[in-house]
Each structure stands twice: as structure tokens, then as C-alpha cells.
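The complex appears here without one of its protein chains, the remainder shown in place.
Now for chain A:
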Amino acid sequence: MAIECLVLGRYTAALSCIPLATARLDLLAHADAALGGASAGAGQEVGKSCVVATIGGKRVMFDCGMHMGYHDRRHYPDFARALAAWGAPDFTSALACVVITHLCEALLPYSHLDHIGALPYFTEVCGYHGPIYMTYPTKALAPFMLEDYRKVTMDQRGEAEQYSYEDILRCMKKVIPLDLKQTVQVDKDLVIRAYYAGHVCSLYFLIVLGAAMIYAKVGDAAMAYTGDYNMTPDRHLGAAQIDRLKLDLLITEYGPTFNYEHDFSIWSTYAKTIRDSKHAREREFLKAVHKCVSGGGKVLIPTFALGRAQELCMLLDDYWERMNLKIPIYFSAGLTIQANMYYKMLIGWTSQKIKDSHAVHNPFDFKHVCHFERSFINNPGPCVLFATPGMISGGFSLEAFKKWAPSNKNLITLPGYCVAGTVGHKLMSGKPTRIDLDKDTHIDVRCQIHQLAFSPHTDSKGIMDLTEFLSPKHVILVHGEKPQMAFLKERIESELGMPCFYPANNESVSIPTTDNLKMSTTERFITSCAAEQEGVILMEKHKAPKILCEDELAQVLGMERHLVQFEALGSSGIEEAVELEFKRAEAADL
């Protein structure tokens, strides 16, 4: 009978668990380490996001994105290789579930689907049939975006069809919607829960709500995958919210948000005006707009359909109300309708203020927004106009721009980022006095230009804050640029004292987890705990370990207590003994 006995030093009453075994949490990360960097223009590349974590033997795939930079198989994560590594017959048996945190970074119009793009391929082509989880808004928006993207790749790039529209629909049927803070028991051991991750992007154009942070737990091993999140609330979307959880591992996306801002500071000549307060930017914006309209000028705010337009309009509407301004604010057609539909559907995902006021009146029914018709752009007098698209690349915002740009009383506000080649980009780079639309059309630009700057600090600070708040035992950074991640790793390790990793694609990181071991004790041990008592852990094969008092040990094991006695021998004794031995030897010899 093999018995292991371990004597713990000064076992105190406060300890209820002992880290004994080191369960392994294997992690396989697909993350892009190399990105396009600081190259200007349209050639940005965005990595795919796909992380597979193995906790307590359960594999969970977080996100299933595609890489927009490649036009071949490298599009998708290397599923086949992963399967081979796992040694499983198919994906369904290999993976416990797939969780999609959000659709895309939504930072740039061409970057989308880096969190979901590969999903139809994975389910329909690779043949994964297990559960897929995503939040309600994500589920609502995913089919449209996937279909949109499929068309783009097929029509514009002439790529071979990877999956069909039917595939998308079939794939979406398998999706199980997930509510915030809803705990889902995926199987016997695995539990996942979604937390609000805030709005993913507060840049000028698309805002994708419905992003979630996912908490997963098997037994005592717990981890969280944050996807992309935001710690700074907006006027209409809230900040990330999560409980303080006991985490062994936090996988956080050190996302492209940071990269782009880094890039912007190179691209944009306005980098110097960047301030680290959202309020300061709002103040500048309001000041510029107010100055312009009180001077009788017209303000053109080119914007994308959703998100930022609503935020800016809420800001203006509030200001108008407070300052008692009577100048009309116009929304070019379609903007209002879309926004209302979008937000009404998803009111639970917006900020506290919107939730509060929603019951009383629709917060997107702006008081000072007037009905607009196209002919109004020729009207005299001041006004504010929100028009699509955001980069003045065409459409109504260009039409208004053509009319209004020649007057120095007017104001154009530009988004923080414009794609090269658009009018917006031309306006941003330097102060042009003349813009050539084509060889026949020229526009004299005399109007003022206000650029909405944006914060460069939120993200790295946000990651630090969240990490500190959650205080996990380990941190893994994914989906970022290598030097940036190295820098952040350094900070996390030095400032927060947590081991941090940033694995490259197809690299596995394995970290130890705590495993709580329940142990029974004898009654005597408990009662004697008040005194300083040394205990003994008894571990027998096929039996649960047990803590005992030292003197109970023999009894429990059913053994007698053996005493080994040593006697102190005096010098005479030694002589006697030697003599005795000597005699014995002599006798033997004889």
C-alpha cells in the first residue's frame, strides 16, 4: 500500500483549499502578429481573430474571423492543421462550442468580418455541427454582413466562391443567441457567460453594438475572452461591464483600434490636436458649430448612417435645447429611419441614459431636428446638415459640399479618418483651396474645416484597467501588432505583476490553473484548529485525501504506533558492550 504523506507547515484555519494539482489549460491561439503597419492609403490589412482555448479538456473556439489581406486559403484560420494537432476525427467532436463575441472591428469599412468571416466556411465546409453562440444583435446583423461581404469578394475580386448564401443561412440556423449575463451550460462541465463589452468603436462611422466579453469555466479553471471592448461610454452606448471574477487567464484583444490610432498619428496632420478627453473634443466641436451658425453659416456633417451621427446629433440637440437656439438641424433622408429601427430593436445594449429615458420618449426623436428635403440645400440662412456618406465620396454629402464649400461662412466637419482619394481625405491633408472632382468640375474651398479628433489613449489604458480590475493569474494578448503587444506585455508584467504572453499564429501557450480540491477533515482537527496545530494530509489510492491531526494518523491507518527508542550510552557502557562483543566473537572463534 503506497502512502504519501505530506506535512504542511503551519496550516492555518483560513485556508480552505490547497493548490495541489496543476491542471493544464492549453491554449491555441491564432493571432496575427504582423500587420500592415504604417502604410498609408487603402492597403491596410487586418488580421483574423480565432482563438481556441482548452480548459479542463474542453475546447472552446472564440471568434472565427477571416483575414482580409489574403485572397486565397490564407483567408481563413488554418483549421485543418489545428484538427491534426488535436488528434480528433472531426471538428464537432474536437470543439465543445464556438463563441462569436462580435462581428468586426468596424473601424474601417473594408476591415469587417474579422471575427465572424470564417464561420460559414467552418460550419458548412469544414463540417462543424456543434453549438455556436453569439449575442442577439450580432446574430441579427451577421447574415447581412456576411452576405454583403460574400458579394464583394465574388464580384469585385473575382474570387472563387468559398460558401454560398444558402450556406450562410444554414450556418445562422445553428446559432444559439446569448443574452447578457446569461449563464449557459454548454455541456456537463463547460459554462459560459456573456458580459457587456460596450460599443466597439466610437469612430466616426460604423458602430457595432452587441459586442460581448465571454467568461468560460470548467470546474475550477476559469478564463475570460474579451474580444474587443470599450471602457469609455458614449452618449448613447455604455461602457464595458464585468464582474470581478476569479480568473486563471484573461485573453484580451490588443486590437487594431490601437494600431489605427497609431497610424493616424502619422497620417494625419491633425495629430497634434488630439486630446485625451472626449469632452474636450465635444467642446471644440460645439464651439465650432455654434460659431458658424451664429455667423449665419451652414454646417455640413458628413457621416455614416449609424452610430456617430446619432451621438453627434444627441450632443447638438442637447446644446440647442440649452442655448435655446432655433437654427434647424437636418438629417438627410434615411438616416433617422435606419437609426430608429436599429436602436429600438436593441435598446438593451445602449447606455444607461438612453435606457432611462427610453420609457418616457424615444431618445432618438430629436427635438430640434427638422424635416428635410433635398431642395433645402439652396435655402438661405444657417442650418446644420447631417448627410451620408461620411467621407464625402459621393452621394448627398458631396452635393451639399459642392454647394456650400465656396462660402467662407460655412463649416465642414470631417471624420477622424478618410480613405485616400475621397474628398474628405483631400480636405484633411493640408488646406486645399480648390478640389478637382474631375477634369471639368472644380470646387473652390473657402469654408472652414473642423476635424473631429479622437482619443489615442483609451485602448491601452482600457486594457490595463480591465486587466487590473479582473486581476487574472495570466494574461494573453491576441490580435495585435507585435511591437505594441510587446510593449503592453512589458507594462502588464512590470506594473501589474502578471505573467503575460502574446503567442503567434498556431502557437500554443499552456498555463497552469488552480484546482480547488475539496478535502474532508476529522472533527478533531477542526476543534484543535484554534490552537496552532500541525496537520497531516493523508492521500490513499482510490480515496479522497483527508486532513488529520498527527496523533490520529496511526488510528486511521489501523496500525500500531511503533516506538523507536535510543538510549544514551555512557562511556562505561561502551566498554561493556565492546567487551561483550569481544567475548561473543571469541566464543564464535572457539
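What we mean here is this: contacts are C-beta pairs under 8 Å (C-beta built on N, C-alpha and C of every residue); 3 or more make two chains touch, one makes a residue touch a chain; residues count from 1.
Assume contacts and distances are computed from a predicted model.
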{"item": "Omitted chain, identified by the protein name its UniProt record gives, among \"MOC2B synthase\", \"Asparaginase\", \"Protein SIEL\" or \"BHLH domain-containing protein\"", "value": "\"Protein SIEL\""}
{"item": "Identified contact with the non-displayed chain, of A:171, A:301 or A:314", "value": "A:314"}
{"item": "Option from A:435, A:464 or A:486 whose C-beta touches the chain left out", "value": "A:464"}
{"item": "Candidate in contact with the missing chain, chosen from A:280, A:435, A:486 or A:509", "value": "A:280"}
{"item": "Among A:125, A:180 or A:245, the residue in touch with the chain that has been omitted", "value": "A:245"}
{"item": "Chain A residues that touch the omitted chain in the full complex", "value": "12-14, 16, 231-233, 235, 238-239, 241-246, 276-280, 282-283, 286-287, 290-291, 314-315, 318-319, 321-324, 351-353, 457-458, 461, 464-465, 468-469, 471, 491, 495-496, 521, 526, 529-530, 532"}
